[in-house]
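A single protein chain has been omitted from the complex, and every remaining protein chain is retained in its original position.
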Amino acid sequence: MSKQHVKLSIGAAIVVASMVYLMFSGATGSTMYYMTVPELHQQVAAMQGEAIRVSGKVTADPIHWDVRNLQLTFTMGEGEASVPVSYKGVKPDMFQIGADVIVEGQIGQDGTLIASHLMTSCPSKYEEEKPTS
Amino acid sequence: MNDVGGAALQFAFVAALYAIATALIGVRTGRQELIRSAERATFGVFALVSVAMIALLFAILTHDFRVQYVTSVSNLSMPIFYLIASLWGGQEGSMLLWLWVLTLYGAIAVAQNLHRNRELMPYVVPTLMATSILFLAILIFAENPFHELAQAPLDGQGLNPLLQNPLMVIHPPNLYLGFVGFAVPFSFAIGALASGRLDSQWIRSIRRWTLIPWLFLTVGILLGGQWAYVELGWGGYWAWDPVENASLLPWLTATAFLHSVMIQEKKGMLKVWNMSLVILTYGLSIFGTFLTRSGVISSVHAFAESSLGVYFLIYLAIALTIAVALLVWRLPELRSDHRLESVLSRESSFLFNNLFFVGIMFSVLWGTMFPIISEAVRGVKISVAAPFFNQVNVPLGLALLLLSGVCPLIAWRRGSVRNFQRNFLNPLVVSLLGVAVLYGSGIRHVVALISLSICLFTFSTIVLEFYRGTRARRASTGGTAWQAFFSLMTRNRRRYGGYTIHFGVVLIFVGITGSSAYKIERDIVLDPMEQTTVGDFALRYETLESDLQPTHESIRARVEVSRNGRYVTTLFPERRFYFAQNQPTTEVALRTSLLEDLYIILAGFEPSGTATFKVFVNPLMVWLWLGGLVMIIGTLIAIWPERGQSARIGAPGTPTTETAAEQG
Partner (left out) sequence: MNTADIVVIVVMAIGLVAWIGEPVVRRGRMQEAAADAHDDAIERLILQKETLYTAIRDLDFDHQTGKVDAEDHVALRRQMEAEAADILRQLDLADPLADLDLVAEREILAYRRKEDAASEDTCPTCGTDLAADATYCPICGQLLKPAV
């Protein structure tokens, strides 16, 4: 290997090493457990304080939407399991009973999921319309 | 017509299989007529898929609600513009459009090479047809767009109102034109590997075939961002959503390829690397389609439900295995013609550029796939959020931007340190001065300062490149500076088109920096005629107005905007309720200026007239879109055929004068 190649390889190795470092340090800082409502239901206590991302459906339980304070409370469930959710922010357009939602946040003291993000299934996925009415 | 459409797809399936078989038999037995027949089959497949497209469009336009697809995406009240758009507004239709674009590209590629690259074509045709078969199989066996309902409803459900936006009408076709286009370079790569014609000729044949899909993909990504910005109403344009990442992944490797291919053309180096990038780009574009279709990432249960995922995975596994096997088989023949002469050379700066692009690609892929990887390794699904992507990609992106500024300062083959230092000095001074000015004007955000200084540096090297080139050109040919500038551009469209693209990228970075570092976000509750301030803006909420349309009811708030006591504009953030879909939508009110965007959403309202708003001020936002525009212009400059290129090779007489002029 020529001297030029050695220099180049050293440079490349430094770049790759710093990229790997960035990826691992970035990953440890921003991970969250990704689970369904039944999975969460089994280990609510264990998950307290952890960052979690939960997917499920909006149940038929009453939805409270406080326009003044942008406070949205509803119940998210799947099958038998369900978890109350409290979210501060704008109610997404697709949010309604039966909608698929993904919630990011933490379990609070009373077992309520305090959501920092609330996402409804994205229409760009062209999911088939659920028959309404 | 529906039966005709269905039959056309089935015939296309048979014709595609026929093309694969005859092309391979033809090349084995040396029977040219079989290869010709296979090529004709590719035209046939294109014609048949076009028939299927027309049949589906016909069904939509005539409101044939017997067809399930028509029922799910359209209804009687939709205007014709969105009726046409609903052709790709649902799963089946968008797959059909994907396939149609693919067969169109395939037909053009075959037509272009009826007398060229003859040794490659017997492998190019089967590769293209194999991709078509994947989509044909899905459309025939899993997601038939012509599937008929037992009983036709009176009216359809209509297109999702969020998709009823002109941006969303052109965004999907754009992405497909990009995604699908990489099938052509891939098939030429396979052709080169299989036939053993591994010189740089195939690379030249696909030069434009990579740039065009790249352009469409770039436009598609930008349009997607803009759609998210104006339609989804969360004030941002990019959320590192798996669907967004899926479109970014092949873009990154394609961009890397566009750079490194120059080294292969000029020096005959990096052959294996380029081949791998082409294969990777194709793999990622299929993988991206798989991600967006199967819902494997976003929704936990979609994998079991969706039959599509399996098709994609099987196909992807087969295609990649064949490609990698061919590559390994030809490894001994893919040695470099030359060696790297110096670390300080443009070649090596391109190597680092590639390293960064692939690194970014890998980190995005890693982050996107993290839930699946962690489930396989540790048994728990762990996802990574936007901070991960930002933390990794902001430094890498900035390094790449810096590299795009440094790279033009270094000569091909062997740069000298002395020259490099001299060329480095002016841009460095400009960027340091700029940072001092920014710091003086009160900007303390460290990342923003770093980013803007790199933007300035890169911008000044680009200006310097144009200036030096023009001067050199003028010294040799005379004339005015403008003449010299234009002759410089037309003589080397690829180089200066490339610099123009880099300029667009600089603008995009400026936009991203401003809008992420200095974003203001406020939730406000206002009674009618009440006033508040956000940033420099004074907002006065006047009244709520309502309006009844055939498809929806709209409620909009009248908000008067002023700054420093002077009236600026009146904005109307709006909420609509679509009857057919039983769904509300948010219509963003936006005021754009070169300095910042004011972005208002009507989040909700009470019967009393009290309304809740979400207000964003996004500084420098418009530069992102302008940068995209500049990138498009730059790409068009680079794609445009060079005049006199062919004349210079063969025609007697011209070369001497050409070279004399060039030489100066």
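Just so it is clear, A and B label the chains in written order, and each chain counts residues from 1 on its own.
In this text, a residue touches a chain if its C-beta (ideal position, glycine included) is under 8 Å from a C-beta of that chain, and two chains touch if they have at least 3 such contacts.
Just so it is clear, the model here is predicted, and its values are computed rather than measured.
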Which displayed chains the unshown chain touches: B
Candidate in contact with the missing chain, chosen from B:32, B:62, B:321 or B:569: B:32
From B:77, B:112 or B:200, residue that would touch the chain that is not displayed: B:200
Option touching the unshown chain, where B:8, B:239 or B:561 are the choices: B:8
Touching residues (missing chain, whole complex) on chain B: 1, 3-4, 7-8, 11, 15, 18, 30-34, 36-37, 40-41, 43-44, 48, 51, 115, 118-119, 197, 199-201, 204, 265-266, 409-416, 418-420, 422-423, 465, 468-469, 471-472, 474-476, 478, 649-650, 652-653, 655-656, 659-660, 662-664
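Basically, only the chains that are shown with their structure count from here on.
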Centre distance in Å when chain A and chain B are each reduced to the mean of their C-alpha atoms: 26
Residues of chain A defined as touching chain B within the complex: 2, 4-5, 7-8, 11-12, 15-16, 19, 22-23, 25-27, 29-36, 53, 55, 65, 67-70, 89-91, 93-94, 96, 100, 102, 104, 121-129, 131-133
Residues of chain B defined as touching chain A within the complex: 72, 89-91, 94, 157, 160, 162-163, 224, 233-234, 241, 243, 292-293, 295, 298-301, 339-343, 348, 351-352, 355-356, 359, 362-363, 366-367, 370-371, 380-389, 391-392, 395-396, 523, 525, 581-586, 601, 603-606, 610-612, 614
